[in-house]
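Left out: one protein chain. Kept in place: all the others.
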Amino acid sequence: MFDRLRPAALCLFLAALAAEAQPAPAATKTSGAVRSVMDDTGRTVHVPAQVRRIVSLAPSLTETLFALGVGDRVVGVSDYCNYPAAARSRPRVGAPLNPSLESIAALQPDLVVAAKSANRRETVDELARFGLATYATDAHSVEQVLTSIEHLADALGIAEAGHQLTGALRARLAHLQQQLAGRTPRRVLLVVWHEPLISIGRNTFIADALRYAGASHVIETEQDWPRLSLEEVVRVQPEYLLFAGDHAAAMASLLASLPQRPGWRKLAAVQQHRTLLLDESINRPSPRLLDAIETIARQLHPEAFQQKPAPPTPAAPGFAALRSCAPAGSRTRAGSADWPVSAYAEVNRSRRAER
Amino acid sequence: MKPLTARRVWLICGGMLAALLVSVLIALKLGAVPIPATDLALSLARALVGAEIPADHQLIIFEMRLPRILLAILVGASLAVAGAGFQALLRNPLADPYVLGVSSGAALGAIVSLVLLPRVALASPVAAFLGAVLATTTVYFLGRRGGQLDSHTLLLAGIITASFLSAVIMFLMTTLPSSHLRGMAFWLMGDLSVAPPVSLSVLFMLVAAGAAAIYTTAADLNLLLAGELEALHLGVEVNRVKLVVYLAASLLTGVAVSVSGAVGYVGLIVPHLLRLVFGHDYRLLIPTAAIGGAIALVLADALARTIVAPTELPVGAMTALAGAPMFIYLLRRRMH
Partner (left out) sequence: MGIPQTNSGLDSGSTRVHAAADEARLFVEQASYAYGAGRREDPPFALAPVSFQVRPRELLAIVGPNASGKSTLLRLLAGTLVPLSGRVRLDGHEVSRLPARIRAQRIALVAQESALLFPLRVWEYVLQGRRPYGRWPGFETPDDWAIAAEALAQVSADHLRDRWMGELSGGEKQRVVLARALAQQPLLLLLDEPTLHLDLGAQVSLLRRLRRLARTNRYAVVVVTHELNLAGAFADQVVLLQQGKCLRVGTPAEVFERELLEQVFGAPLEIEVTPAGRPRVHLRAEP
C-alpha cells in the first residue's frame, strides 16, 4: 500500500514544481522609459532609455562598442571577444553560438547585442522570451556595416558618437578610393579554410570589403561560404591568394607548405608567393574592417601608396602581414596601437593619416 | 522461481523515481551561474509553500533551469521508451528511435521551415513534427509485407528512408545560405536550450499517451520476442501489437525530436542498461526505461551546461560522449 503512495507523492512534488516553472511573460528589466527601435533583422526591440549594462555576444560588436566609447558599459562578452585588450577582462558568457543564458541573465543587462553573422536566431529568441532586450545586427556590405554601427549607436542613445565614428571611417574609405583611382582591381581568392576549400560569396561584407581594397574576388556565388573545388581555382588562376584566419602560427606553416601541396602548387599565386595572411579583422563587421581593407590595398597596389609617408597605424610594409593574436597582447610588426578608447582619438588618427 | 509481480514493479519504480528526484535537485544546483545549495533549498522550500522568492533566483532556477529539466525528463523518457519499443518491434537490439527515419523526417521538416519561414519561431518544431509524421507514414507503407508490418522489411524500409532523407538534408545544408541553418548543427546533435512551442503539460500528455499505449502491449512483447509464431499461438494479436508499438513509438520519437532535435544514444543505451539490471521483462522495462531515460537526460543536460561553462554544449554531445563507451561495454558483454 505504502509503495503505491511513494511514486504518487513524487509525481505530485514534481507537478508542484512544474506549476512554478511556467515561464513568466516578458518583463521589462528597468523601470525607466523604454523606446521601441527596429534592429537590422527587422525585429522590434524595446530598448531602455538608459542603457548602462550591455552584454555583447559577438566579437565584432564588442569592438564596435569600445570604438563608440561605451566600452565601460560592456559588462559581459562572448568567449571569442579578444579585442580590444580591455574586453578580455570582462566576464564571459560562453561561445557566440551557444552562450549560457543564465550567465547573461545573471549580469542583468539593459541590452544584449548580437550579430546575425555570429549568433543563432534561437539564442536571440530565447533571450527575448525571458524579457532581455536583444538587438541584432546584420551587414552584407561595407556600407551596411557603417549604417549598422550608426543604428546601433542610435539605439544606445549615442547617435552623435556613432556619426563621428562612421564619418571618420567613411573619410578613410573615400581617401582610399582616391588613392586607388584608375587602378585595375587585382583578381584574388579569399580562402576561409583550405581543406575543404571554403571561400566567400558575393553577398558577404567581406567580398564588398575586398572591392574597396582594390580587389575583385574571382568566385561569385550566392552562397555565403561556398565549398570550392581546387580545379576551379586552378582554372581561374587568381593573382593573389588571401588567407583569413585566427590562428597565426597554424596559418603561417600552412602557407609555407603550399608549394608542396598537390593542386595548390599549380596555382601561379602560390608559385610566385603572392599570398597574403590576414588576421581576424577581415572577418569582423566592425571599425577594424577598415584596417584590413587598407592593409590589403597596400599589399595589392603598393605603387599607389609610395608618394605618401606610411601612416603610423596599422598597415605593415611588405608582404605577409603577420599579426599575432596571442592573448598576451596584440603586437604587430608595425606596432599598431590598441583601439583608441574614444571616438575622438579615432578621428584624430584618421586626420593624421591624411597628412 | 521469482516471477514478476505488480508489487515488484511499483517498488522498483518508486526507487527510481526517488533517484530521478535526486537528479532533478542536482541539475537545479548545477549551472553556469553558481547558486549555493542552501539558497537553492530555501528557494525550493519557499516555492512549495507559495512564499516570495528573490527575483534573480526566480528567473534562473524556476524560469530557466526547471523548465529545461522538465523538458529533459519528457524527452529522455520518450526516447528510452521508444527505443525499447523499437527494439522489440524490429527484433533487433541495435534499434534506436531513429533507425526508422523519424528523426531524419523531422530534421527535413525543420530545415524546410527554417528556409521558408525563418521569422516564425514556432514553425520549426511544428514542421519537424509534420516531417516525422510523414516519415513514419512512408516507412509504414514501405515496411509492410502481405499487408502487415514485418520486422525485417520494416527495418530495411526505415534504413533506406533515413539514408535518403539524410542525403537530402546534407544537400540542403550545403547549398542553402548558411545563416539560416547555423541552428541546424545544434538540432542535429540534440539541444534542449530552446523552449518548446507548446506547454509542458501538452507535451506530458502526448508522452504519457504514447508510453501508456506501449505499456498495454508489454506482456505481449515478451512473448513476441520469444518467437512471433509462438506468440500467435499463445493468443497474442501479433499484427495489432506491432501496429500499436509502431505508432506509439513513432509518436514518442516525433514529439521528442521536434522539441529537442536528435539526441542520440538515450533510446539505444538506456533500455539495455536496464535490462542488465532488471531483466528483459517488458512489464518492468517500459516504466523503468521511462524513468531511466529521464534521469540520463537530466544529468547529461546538467553536465552539458556546466562542463565548459559558460559555453553550453548541446546535450547530444554529452550523451554521445557517455553513450559510445557504454555501448562498447554492452557489446562486449553480449559477446559472452
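Quick notes
Order of writing sets the labels: A and B. Residues in every chain begin at 1.
By definition in this document, a contact is a pair of C-beta atoms (placed from the backbone, for glycine too) under 8 Å apart; a residue touches a chain by one contact, two chains touch by 3 or more.
Note that the coordinates shown come from a computational prediction; the quantities given were computed from them, not determined experimentally.
Contacts of the undrawn chain with the visible chains, over the full complex, involve B. Of the candidate positions B:3, B:36 or B:50, contact with the hidden chain is made by B:3. Touching the missing chain, out of B:130, B:236, B:257 or B:320, is residue B:236.
Interface with the hidden chain, as seen from chain B, comprises residues 1, 3-6, 9, 91, 93, 146, 215-216, 218-220, 222-223, 225-230, 232-237, 275, 280, 283.
Assume only the chains that are shown with their structure count from here on.
Chain A and chain B have CA centres that are 38 Å apart.
Per the touch definition, chain B reaches chain A in the complex via residues 7, 10-11, 13-14, 17-18, 20-21, 24, 31-33, 44, 47-48, 56, 59-60, 62-67, 70, 73, 118-119, 121, 174-179, 182-183, 186, 193-195, 199-201, 305, 309-314. In the complex of the two chains, the chain A residues touching chain B come out as 3-4, 6-7, 10-11, 13-14, 16-18, 20-24, 42, 79, 92-95, 97-103, 105-106, 108, 116-117, 120-122, 125-126, 129-130, 222-225, 227.
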